[in-house]
Structure formats: structure tokens, C-alpha cells
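Here's the structure we're looking at; comments come further down.
A single protein chain has been removed from this complex, and every other one stays in its place.
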Amino acid sequence: MLWPLGACALLAGCGPQYVVLHPAGPVASTELHLIETVSIAMAAVILFVVALFVIALVRFRDRPGNKAPYSPDWDGSRTLEVIWFLIPVLILAVIAVPTVRQTYALAHLPKQADPLIIDVTSLDWKWLFEYPAQHIATVNYIEVPTGTPVLYELTANSPMNTFWVPQLGGMEYTMPGRVLPLWLQADKPGVYWGRSANFSGRGFVDMLFDIQAVPAAEFQTWVQGVQQTAPAMAAAEYQRLLKFGTAGRATYSAYPAGTFPQTTNGFSLQGGMYMPTAVPGGASAAASPSAAMAPSAAMAMGGNG
Amino acid sequence: MMASLLHLLFPPSVRSPLELGSDVAIVLTSAAIVFVLTRYRKWGWLWREWLTSADHKKIGIMYLIAAIVMLFRGGVDALLMRTQLAIPNNQFLNANHYDAIFTTHGTIMVFFMAMPFIFALFNIAIPLMIGARDVAFPRLNAISFWLFAFAALLFNISFVVGGSPTAGWTAYPPLTELAFTPGIGQNYYLLALQISGIGTIATGVNFLVTILRMRAPGMTLMRMPLFVWSALVTSVLILFAFPALTVALALNMLDRLFGSTFFTLTSGGMPMMYVNLFWIWGHPEVYILVLPSFGIFSEVVATFSRKRLFGYAAMVASLVAITVLSYGVWVHHFFTMGAGPSVNVFFGVSTMLIAIPTGVKVFNWIFTMWRGRIRLEMPMLWALAFIPTFVLGGATGVMLAVVPGDYQFHNSYFLVAHFHNVLIGGVVFGLFSGMYYWWPKMFGYSLNPRMGRWAFWLFFLGFWVTFVPQYFLGLAGMTRRMYIYAHGFGWTGLNQISTVGAFAMGAGFVVLVYSVVWSMRYGERDVTGDPWDGRTLEWSLPSPVPEYNFAQIPTVTDRDAWWAMKQQAPAGAAAAPVHLRPIHVPKRSAQPFGIGLSFFVVGLGMVFSWWWIAGAGFLGVIFCILLGMFEYDLHEEMSVETIRETEAAMGRVGA
Partner (left out) sequence: MNRAADLHGDGGLPLEFSDADQGRHILGVWAFLASDIVLFCCLFAVYAVYRTQVASGPSPAQLFSYPPVIIETVLLLTSSFTCSLALYEMRRGRSHSLIALILLTVLLGAGFVGMEVHDFASYVALGDTWHRSAFLSAFFTLVGTHGAHVSFGILWALTLVVQLLQRGVTPVTARKVYTFALYWHFLDLVWVFIFTFVYLTGKLG
């Protein structure tokens, strides 16, 4: 029972495949730090309880000639009850305090941040990424500058998926009819894989995408290159993307308006995350507070093939 | 028309070699059963003694048989999945197969394996433990069973006829709306669970009233065995949780079958409504699953430590606390769905809080063992296995309650490992413990302990080998419900280890079934009725228990009522009954079977939108209900002579 545990523990420390344990950005680091704190606390609890259990099992076995005390009617102790009620309360308090603090902290973009905004739409079964400030779009990959927080505005034109890049941070759902915010930041250049972590049908397993993090200057070059050389996404092309099926990568120098829900100022969405109200290049003022879908997208929701 | 009917019943997803092979196996097995029953002329016996019985002991046994069969089916599903995931890019199962298999695996294990197993043990043990002759509403008890059985049948035929559901056991919209899951597989899920849910609510009513009103004289609430307490709180949980599932399923069904717009966005529907309703039910449900096992552990650990349960009042208080708190944690199933930090933090902290009463219970079990004399019989092995396993599972639950951590763990294999850890380590180990514990009481013989140990070690060690690697797969970024994975993620080794463990668990199950068959013929007969030197009232009765349970209702003076009786009169604790009176026992009836069958017809009709058939089934339901309303003669009388003869035949001296 213990050796697979030990073997796995050893493997975990070593391998880069344990992406959650090798964060490449502040969000993932914060989350990992909390995971480590609670793991240590829980490991202590487990070891203590299992030790107590093993001692009881060994010492009070019904063996002939066992000299351990036998008190068949000893059925309670107020002191013990108080102890093993209060100590878990204390341990949980130790865990709860940073949990609360970090949950609120992660809901805010870093101060003085000038985030890059990317509008993410999960489709059946591919990812569409639109850069509202740069007016470019990509499918199944994105390029982001290192050291800059990126605000992902998440929605879906499909059943629910989640946007998850484990090395950069935790996930958030993409839901049709809602826009949810998630911010992640890559501190080191590299390619970080992401995927959908919520089952959405036959092709869900193919919803892989890459985040390519490059230095800021290189990012600007890439954007300009795309704007100048990549084809524009016509409305017909967008409709093609909406159909059931997987897709390869694609890059577009422009995309049709109305392919992403309008949001109100900043994020007073049904998520209530505390995001700065004036987000440059991102949310534009819109009429409907319930983040109504744009007509073409709404029609697409009703009748996919 | 025939062609389209055939296509509806047997779409391409049902016609692959794997399915056809399984279909053939199912048909052959069913034919074999029919053949044996006919050859040995057992149809009458089956109908009279079992299918129309309202005796809680027989109903319990039927629930148990169904649960074990469903455990087989759910286990095969698991082995198929683990085989597919053993190597990258495996072509053993395609996406559609795998999606159907993980859906049926989860649905069957929760609704058609664990719940009936729990109800089996409730039925077998609760009336005996409280000194009662049956449950409060025996007829309703039978109805509950047949609703479950026909719902299970409905769900299981989806594999053969029409296609299984493929949207997961949680079945979120919009995926489960017609636009994304056309076809009838999801309808099977909705109708089968709805029908089964009615039976479950009825069971909750039944055991609540039974426990509150049918305890033997002198058995106050604080003298009840802990298993009875756990059944009481479970009944309360059922009554206050299942209606939320009823509504969630109904709304999805109305959308799919009747064109309502609860979850379609163009008309203002909101899929999050389903998510909330489902989990408002779903979290209490997991406590419905685990609290009975906690009750079993309290009985087993005390009995096999030959010591009183430690901290009785604290144990009761923690059961009640868990019950209440379980309604306040449901959002922890979807921290990443945009509820915002305040909501998430509230539910994260409430989830941590619920670990406290559970921890109290673990310490009390350990201290029940402390200064006792521990005997390693089969029920105790399973109970002992539970403690470290569940402590790990609970600890990883606290890790998931740390909200930002959950942002990484949600829907990953870390989560899969956690919930299997608590469900298998908590629920299943407890059910096996209870099964071994009460088996002699049900059947009059014990299960072979040597084979039992083989089954135990295979299953227990297999469990660890299967699921510990999955925690690490979660850390490596592997998501649940993936039917295939590519090379290069570093997941292969862990998946292979996990698959080996799964087959070990399967082998353990095979040994367990073999030991049942072997023990039926050669198992050690229980002649005293008290093979474990038990503490509670069921051990004062002969094994198997006569139809009327107690020839004379005992008077209870203490907790551990039977133990107290044995201390006071060691020689003949099963005291000669003094004042025998005629006993009323529930009469047989075909009505519960009829209601179940009628609901099956309704369900089948609605799955396929065959409204005439559904309507006919509905009329059948009404007819059966009316029959029940006009039936006044629900009991038959057993005379004093018959009781005396029965008692004498079992070695008990009559007055």
C-alpha cells in the first residue's frame, strides 16, 4: 500500500510532466503554494492518524497472552473529544486564512497592470481566440508576451468547456451566454499546452491548444506580421468554424464584428469578479446587462449540424 | 417504417462488434436463467416467495442481489475504460463507446449499485436492530424495490436497444439538450433516474417512520445502535435532497421531450440552473452514500474490538452535524464556474468545516479499538481498511476545498482519484463490511473467510494501485473523461500502473462471487444466531431469521441491548418467550410488482416518445394505486402454534 505512494511521490518530484508542480507564472505559483501548504498540513494529519491507528491495531490485537490493558466499558472521554474537535479546527483555520486571502487576490489583475485582452470562444471542438485590441484572430493557439498579465474573456458557442493551461494557472469555465474572466501570466518564454477540461462531446479530447509565450518585442513583431500577411476571416469562414468538427491551427488578420458577446463596462458580469472598470481595448459599452449574444452567434447556437 | 424503427432501436452505436458480442452474452445469460427456472419449476416459487413478498428481509436480499449484479456491470465498464487508457492512442474503444461507458459506469455505481446495496442492509438489519417485526410500511417498501429494479432494467437495456447516454453521470446542459445530444440515450438516463428516485423517496419516508415509531420498549433514541442513527439521518437527507434531483431531471426531460426552454439560451434558459439543482442534490447524495457505512463501521469496530463504541453522543452529534452541513457546500463542485470569490470562499470554508465532524468520528473509531481486544474477522478487515483509506480521501477533499487549488484540480484525475477514494474507501468498504457481517443472519451460513481474505487483499491493494497514480496524473494535467491520450504528456506509466490495479480489483470481485457460490454449499452453518458474539438485537435471533422476526418483542435497558442481555443471563440470554400472541405479518401482493412494471412501460414509452405506450403505462400506474387504496386486508395472522413450532425447529425453546 505504501510503496506505490512512495514511488509516485518520487516520480512527482522529478518529472517535468507534473505541470501543476512546475508553474511558469504568478497565478500558477500562488496556487501551487497553497496546494503545498495544505498538502503539508494534510500529510501531518494523515501520518498522525495512521500512526495512532496502527498502534491501536498492533497493541490491542486479540492475541493469547496480550498484556495490554483491556477496558471493555471505557466508552468516552470529554477531554479527548474536545482535543480532537479543536485541533482540526485550528488546522483548518491555518489553511482557511490563506485560502480566503488568495482567492480574493487571484480575482484581481495585478495593480498598474496593462493587460493584454484575448477573447476566447470554445467551439465544438476547437478554440477561437480573438485579440480585440489588435483585431487579429487565431484558432487553437495563441501568442502572448512574457511578463504581461493576459486577461482571457471566456465564452462558448458550444456546450460548456473549461480553459485550462496548467503551467500558467487554474481553469475557468467557458459557457454560452456568459463571459467569465480569467487572468494568467507567463513569466518565462516557452510553449505551454492547454486543453478543455470539461467534457463537451465526441471531439472534446481534441480541444488542445498552445500558448506561445515570447518576449514583448517579439510579440509585437508577430502581431504586425499577422496583420500584414494573414488572411482575414470572412463571415463564411466563421460559420465553417461553428460547425461540428475539429480544426488545425489558423491565423487571421481580421475577424467579423459581433462574433464575441458585448460586455458591459469592465466586469460586472454574472461572475462578479473585481476587475478594473476601464479595461483598455476590451469590453465596450453595450446595451444589455445580461451579455446577450450577438445575433449570428445566437443563431449558430440553435442549429448546429 | 420497420426500417426506421430498427434504426431507432439499433443505431450504429449499438451495432459494433463489441456491443453485439455483449448483447449476445446478455441474451444467452437471460435465456439460461429462464431455462433453469422452467426446468426446475421454480416460477411459482419465485413469484410467491420473492417477487410478491413484502417481507423486509426478502426485499433486502433482492436489493443485495441487484446491487452485486450492478457492481459487476459497473466494474466491467471500469475495466473497459482502464484497458482503453492503458496505452496512448489506443484504438480499443472509440469516443462514442468510451463516452457511453463512463456515463453508465458512474450512473450505475451511484444509483444502481451503492443505493440498493445501502437499502439492502437497511432492510435486512434495521427492523431487527430496533426490535421490530417489519418496517412501518411493508407494501411501500416492496414498491420502492420494484421501482428501483424496473428503473435499473430500463437503464440497462439502453445498451442493447437504442443506445446508452453519453453525457456523463452529471449530464450538464447545454450538452444534454437536443442540439448537442440528439438521440434517445439521454432520455434513458432521465427516465430511469426519475423512476428510481420516487422509490428512494418512499424508502426515506419508510425508514424515518420505522425508526421513530417502531423501536422496542426501552430503546430510547440515545440507546439506538449507531447504524440505526445513520439510517435515520440518511432518511432525512433523502427527503430533503432527492426532490432537487427530481426537478433537475424533470426540467431536462421537459426540454428534450416537450420543447420547453429551461436550458436553451435563445429563449432565456440558463444551464447553471441545472448545475445548481443537480449539486444541491448531489452533495447530500454523497452523504446519503457514506453515512450508512459510517454506521456500519460503528457496529463492526465495537463488536470486533469487544468493547463499547467510544463517544456515542459525539458520534450521534457528528452524524447530525454532517447532515446539516451537507446542504451548505454544494458550490464546491463548481468553484470554476464564475461564482466569484465571495461565494467561492464561503463554500470553500463550509467544505472544510464538514471535515471536522468526520474527523471526530475517525478518532472515536480508533479509540473504540483502544484498550479493546481486536479480532480480525472479515467484517473487521473491511472496516480497518476503511480508516486509512478514507483519511487519505478526506484529506484530498480538504485539498480540493482550498479554492485556488481546485482551480487546478477541477475535473482532473486528482478529482477522479479523490472521489473514488472516498466512495470506494468509505462507501464500498463499508458495504462489504456490512455484507460479511450480516450475511450469516440473512442466510444462515457464513462466507468462507479464507477466500474472503483473498478477495479483500486483491480488492484493497488493487484499489491503492489503481487510484494513487491517478492523483499524480491529475498533477500531470490529465483530465477526466478523456477517451484517448497522445504520447508526450508523460501519462503512460501512471496509466499502466492504474490499469493493473483495476484488474486486481476485478479479480477480487471474482473471488468474492466465487466465495458466495462456494459458501452456499459448504459454508459454515450458523447454529447459534450469534456467530460474532454481537452486541445488538439482531444477534438474539436465529439465523436465518423467521418471518415474524421476534417471537416476543424484547425490552431494552441499555445501549448494546443484546450485549447487556448476555451479561445479565449468560446461559440463556435468548430467554424463553413467555407470552406468545398471534403475530400479524404482511401479506404477499402483486401490486408493487405491477406498479414497477407500469412505471417501466411509462419510462420506455417516454424514452422513445411513444405516447400511447407511455399513456398505457400511466393508466397501469393509476390502476395499481387504486388497487392499493382499496385493499384493507394487508396482513395475515400467524398463530401461536406456528410460532412455537418455528421457534422449536430453530433450537429456541418456546413457552
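Order of writing sets the chain letters: A and B. Residues in each chain are counted from 1.
We adopt the following convention: contacts are C-beta pairs under 8 Å (C-beta built on N, C-alpha and C of every residue); 3 or more make two chains touch, one makes a residue touch a chain.
Here the structure is a predicted model, which means the values were calculated and not measured.
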| item | value |
| --- | --- |
| Shown chains that the omitted chain touches within the full complex | B |
| Candidate in contact with the missing chain, chosen from B:T266, B:S342 or B:Q496 | B:T266 |
| Residue, one of B:L51, B:A244 or B:A339, that touches the chain absent here | B:A244 |
| Omitted-chain contact residue, chosen from B:I201, B:L447 or B:V545 | B:I201 |
| Candidate in contact with the missing chain, chosen from B:A95, B:L178, B:A216 or B:L254 | B:L254 |
| Absent-chain interface as seen on chain B, which is shown | 136-137, 140, 201, 204-206, 208-209, 212-214, 239-244, 246-247, 250-251, 254-255, 258-262, 264, 266-270, 273, 277, 280, 622, 626, 629-630, 632 |
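What we mean here is this: only the chains that are shown with their structure count from here on.
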| item | value |
| --- | --- |
| For the chain A and chain B complex, residues of the former touching the latter | 1, 4-5, 8, 11-12, 15-21, 28, 30-32, 34-35, 38-39, 42-43, 45-46, 49-50, 52-53, 56-57, 60-62, 66, 68-77, 80-81, 84-85, 88-89, 92, 95-96, 99-100, 102-104, 106-107, 124, 158-160, 162, 164, 166, 169-173, 175-178, 180, 193, 195-205, 269-274, 293, 298, 301-304 |
| Chain B residues touching chain A - in the complex, by the definition given at the top | 95-96, 99, 167-168, 172-175, 179-181, 264-266, 270-272, 305-314, 334, 336-342, 344-345, 348-349, 352-353, 355-356, 359-360, 362-363, 366-367, 369-376, 384, 387-388, 391-392, 395-396, 398-399, 401-408, 410-412, 460-461, 464-465, 468-469, 471-472, 474-477, 479-485, 489-491, 493-494, 497 |
